[in-house]
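Here's the structure we're looking at; comments come further down.
As you look at this complex, bear in mind that one protein chain is not there, while each of the others sits in place.
Up next is chain A:
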């Protein structure tokens, strides 16, 4: 027979966790949750969600840390980046693809970020990994690949450890600082790496006609991967500034407590 007082203590711990989860697992928004959850079911759901998210974020931090260690060791041993991609390919694909779960987290509501924003971000990563780097062998030893992989690794380690520490309710300031400052340099560098990689891949795509469909065919449609990639590159022009300034606004709000008046739609 359980001691009712002890039960109550556990509940309040879970409630705190759940409330903090609602706040901090949001990551992008970092809002403070004002309402207290009074429903028992909600509390249990909150506890399971917290436990899962903590596990997920620790696992992802570990995954990207492994990637970082492998890259550093390879470079120290071989002194060159040639052949590095082959070594990290599996871990990179695994870690980045696993991030699809984050879209699910937003969809079921345990993380308070827009499904679309997360979806777009994860999809663009998946696209780079699977449809560019993985499928176009000839560009795998380009410096630009190493550039964006390094940028991603630094960014993801910072981001996932930020979420982890938030969930554990103990956020060292330097992690918060890193999360909201490193992107200022990392973001543009990552974009440069990605664009240079796609650009390098263009001639091979054109020559091989990969992922393309020509007329005539019974579906009466055609698709040219070469021109598709050019459109993707051009789309960085409107999209990158929007994301960058969004992060800058988040940074001002979180670090300096400035109140930014959002324009009403």
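By our rule, a contact is a pair of C-beta atoms (placed from the backbone, for glycine too) under 8 Å apart; a residue touches a chain by one contact, two chains touch by 3 or more; residues count from 1.
One rule holds for everything that comes next: contacts and distances are computed from a predicted model.
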* To do: Mind telling me which option in "Histidine-containing phosphotransfer protein", "Serine/threonine-protein phosphatase with EF-hands", "Very-long-chain enoyl-CoA reductase" or "BHLH domain-containing protein" is what UniProt lists for the chain we can't see?
  => "Very-long-chain enoyl-CoA reductase"
* To do: Decide which residue listed in A:40, A:77, A:220 or A:242 touches the omitted chain of the complex.
  => A:220
* **Residues of chain A (touch criterion as defined above) contacting the omitted chain** => 215-222, 264
